[in-house]
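Handing you a structure now.
Just one protein chain is left out here, and the rest sit where they should.
Which chain is which? They are A, B, C, D and E, in the order written, and residues in each are numbered from 1.
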């Protein structure tokens, strides 16, 4: 079960509210690289964790709980960046929003409004929503919790890598010092979390534990295809060389090779349509 | 640009069609762990690839192109597993489907029908759809192409890891020898592809290239938070030990530590609602 | 069954077309607070209405039918606001759109275009769509029809409350007198509809009929938890007082109290992963 | 910021695991009436709360934090109900699942499997997901946080009313005593939360504070339409009487009346298609 | 604006309620081939209709209004088919549902329940929802209203063709005589509506008015590619002959030909990643 402290994990300050930056911050809340995703992903992985060692569940719960606080910080930052947003298409709005005019470098309210998520005005009264920077709601299909510990750790590395890429882009886009400070903290946490999940993979054996899942009896695998890079180009020119085209395979069980892919199967022939299946008569066998 | 050969990459045979297995196979087509996802993901990563070395784009195109053929194999397998599916709720359907009765171990057509995706009958005339095993359409937000090569490679490892977990589960669920053979091939290809993307990460420096993105000036990061595991439990009991709680950090730039998380920020106070913002009067400053 | 009159329920006039306001109006069509939602919600509640008294079904049908006309008015308003929208990114478009230049206060066509939903140009030929103000299509999961009359009435109050909040925000944003007139009508109808659904709740007994559903045998409820406000803060400071922390409960069956929440359950322990479940070997019991 | 305790808020016990009940419980996790929804809804309302009185934000945070623990309980219950689920379509699976055969009253594994969410097997390794009982992922557009306190409270009453209706249906469907005990707790909490949000509305003035939002200048409303029930039936038969057709209006500012709705507007005429708008030539003015 | 008559357009009778058929009927309500789609599609086409001839708008409104009544009929049919559905997983439910046992041919309630949409029980209290036969909500992105009259007519033919295919499949699946009678009516209406939209295309010139849109200046089209069927097979074997490989083109402006497709463009080279774009350092030009 869970508890809160009304204070934020790290300070959130905005000197110069910018509604367009509020929009960009939404990506870190409701985007697929965002904090709702990692929060729910770590929770569902923890709640479904199976296996004799409870420490992974334990670790996941700590970090999932931390991530709620990151959503909270970002939602607060969005609301603060919207504080002086224009609400009206009227020319006279200029007078109604002296702060906007002062702080946004002389932008006309209409221009500020054009760049905003309209739902920040129309649906929230100037607050954050669980949507991305273009207004698409977060969809929980992005919560990866496969029941395989190693696959889940890679999913988490992905989430924290795309998450840190996003945080860096937001840092680069921001000009407000308070926002830059908040993002420097979130970037640091993503740095830690990337390594945290990779550390689990190291504990699990790293590449030596490949392929994932390692519980499948590999004698049932068509292993002659397990270490070959298939070239699929029309002209048959050999593909560029890389670590994946030669040398020992990462799972330590073979050598990488390259082959031009060719059909091993036949042209498929499906049965005719059934008489009551709603096909055209021409599709039904006479 | 692209070309096709009407033959399949690998043989697809079904001895005993099973509409419930057709449903399960849909996960490998339109599920988030499925082949549409990897196909489009590798294509979009290739088409947007930036950087001086074209070999990554080249590699991505080869494998993306291979994946189209995997969707094709699975779609063919779904259609074959639906060949003898019942179409009717009528009792008399039993007579109309002698094959079903013979091959499905005496199941009544109604029971077979209950376990099916209804849209296999109603929307496709007994063929595959780009949906998952519970009927949810594939949504292209799952196509991860971040513009950061390392983050994308981890996304690909995730896709192939969850993909191989899925293929193994399907193999374990299947009883048809043709289906098991097809899956043994797909499992092998996932084995290769997991290693292929990890090989790129090895080329990029592996853990030494952390954190992702490595183009951010780390002097701007709040680095005192970059290697600490924050405990977020109510009682303050120290968390379980792991590779992530002590020892050198994976990026080689620090030591992992543990700390109980405490608020560094304040309780946030947002401004009052604006008079024209549609709030209740009580929310607007007097 | 249904009939139409080709005339509108209330006049729709636009003196100064504004493509950005067309975008904002979309929220009232395809947003979750919009008219498609209430229309379908009242219809599905009516079509599934069970119970001896047919008057609720009757009432729902009247109002659902009215709401089609509101979608029609708003769709007409969107098309009218798009009449003079720019279609091109070319500089020369300025000459091609003298009306734009005249009526939009000298905005350059490119700026007008930047604030638009691009699909108004690309997908509709300058007409309304069933999407919200940021372009997200309406999703019918928002049609609440629970089969419980009281729960549905509260869902309807919610819809009309958020609907009137939205209409007020649009009124405040609008500067066109025709649009303000149309919105003053829609605001009035929302005023009526809020009260209409609350009047049903009054007929059903108001708070006296709580909790919803009132058909559950309350002796089976863990009623010691039915009137207590659980504090979930870390430090255990008593929460702020309110009507919900003391005094008689609204259902007339107890007294509100406050308690600090503490765990009554244990740390959960799930069984190990099954051998064929695709987990890592480490998760499977030895 | 947030903290966790590894123990559950209330005990979760399952004596007889039932994968079909696991599926049904998903509705209380990822359904629109479920716990993810209320949890995120209360959090976003709190994080965006504006107004001089901080106690509403405070209250929302307490209850939002409680709701995380409810998701946790339900996710645990799903995993426990899936413990003995069949993984295979093979006949021989019967032997592999003696527990299933014993506890499910002699059901054949195939029949048990037919009723399951297939993704419980294929995507999670027998654990909960953030999807509803038919497999549709939770979509955060259902997080209602309008910025208007009264509208939000009604949204919360709706959520807790449909939530308790759902919990009662699950209780009625369940046969496991542990599941019934857990649900009796969740039903009680929904009882409290229904009243909690209604208590806020009482503090805000109840019906006297209508219409929502109460910050709109009603002289700008077309108030002759604010208390009239419009009949929209073809034949013009007067509608059934109710509290909403006569007597004082709930906002205390008028009398309810009934009127047959008739067109006040004209048949709309849109301008012709623009020459470069991609219409057929016949739609463009000559 | 709109009116209703409380009676149905055509009788809806169910002699033997079947919850699995209720599920199948959902496809005709909330599926992409269903009635919500055509209803909203015709309405949005009408409300956005531009052009000198108002008769198309007029026709669309008549038929859109008819379609509301079709949703109503189907929603009624779903509710009637759910009348005797089991609500419980308990064995004792058998006694509680004597009707089920009698009418469903001796099915055990659990088996009936396994084939149902679980949300019919959990979310609606045994009534229709705007979802498809596998529980996926209708998404209004399927409302095609392009602003081009001819394109829209083809979209309507598609909707009525897939709609009649669906209705035929439902007719073939049904065994209840009341349901078959209702479907025979809906099939007939789809027959009419297919022809109705094709009749508009005939009025617009049929194939002679191709290509759509016919308002584009064809001198700006790369017309050497306008009548050639490109073969895209790897081996270069000539494709099968058809009406589209030889003979006069349907637009009367050329001859169909066949050509093997070959690259006319170059291998694309994108610029390097920008320094502040969040790429890996390796992707940024030195």
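One rule holds for everything that comes next: contacts are C-beta pairs under 8 Å (C-beta built on N, C-alpha and C of every residue); 3 or more make two chains touch, one makes a residue touch a chain.
This one's a predicted model, so the numbers in the text were calculated from it and none came from an experiment.
Asks: Based on the whole complex, identify which of B:20, B:38, B:89 or B:126 touches the chain you can't see.
Replies: Checking each option in B:20, B:38, B:89 or B:126, the one touching the absent chain turns out to be B:126.
Asks: Return the single residue from A:61, A:174, A:228 or A:250 that touches the missing chain.
Replies: Hidden-chain contact among the options goes to A:174.
Asks: Touching the hidden chain in the full complex, which residues of chain A are there? Just list them.
Replies: 18, 20-21, 23-24, 27, 31-33, 105, 107, 111, 114-115, 132-136, 165-166, 169-170, 172-175, 232-235, 261, 263, 265, 269-273, 275, 277-286
Asks: So that we can see where the missing chain sits, which residues of chain E does it touch?
Replies: Residues of chain E in touch with the missing chain: 3, 5-12, 32-33, 54-55, 58-59, 61-63, 65-66, 73, 76, 79-80, 83, 87-88, 121, 125-127, 136, 139, 141-142, 144, 146-148, 150-151, 154-155, 157-158, 161-162, 164-165, 168, 171, 180-181, 184-185, 187-192, 194-196, 198-200, 202-203, 207, 210-213, 215-216, 220-234, 239-244, 249-251, 256, 261, 263-268, 270-271, 273-274, 276-279.
Asks: Across the whole complex, list the residues on chain D that are touched by the chain not included here.
Replies: These residues touch the chain not displayed: 165-166, 168-169, 172, 234, 276-278.
The rule is short, and it goes like this: only the chains that are shown with their structure count from here on.
Asks: Go through D-E and A-E and name the pair with more C-beta contacts between its chains.
Replies: D-E
Asks: If I compare contact pairs by residue number, which of B-E, A-D or A-B overlaps with C-E on over half of them?
Replies: Equivalent contacts to C-E are found in A-D.
Asks: In whole angstrom, what separates the CA-based centres of chain A and chain C?
Replies: That pair's centroid distance is 27 Å.
Asks: Touching at least two other chains at once: which residues of chain A meet that condition?
Replies: In chain A, the residues touching two or more other chains are 1-9, 48, 50, 54, 58, 61-62, 65-66, 76, 79, 87-88, 121, 123, 125-127, 131, 136-137, 139, 141, 146-148, 150, 165, 168, 212-213, 215-216, 234, 276-278.
Asks: Line, ring, star, complete or other: which one describes how these chains touch?
Replies: complete
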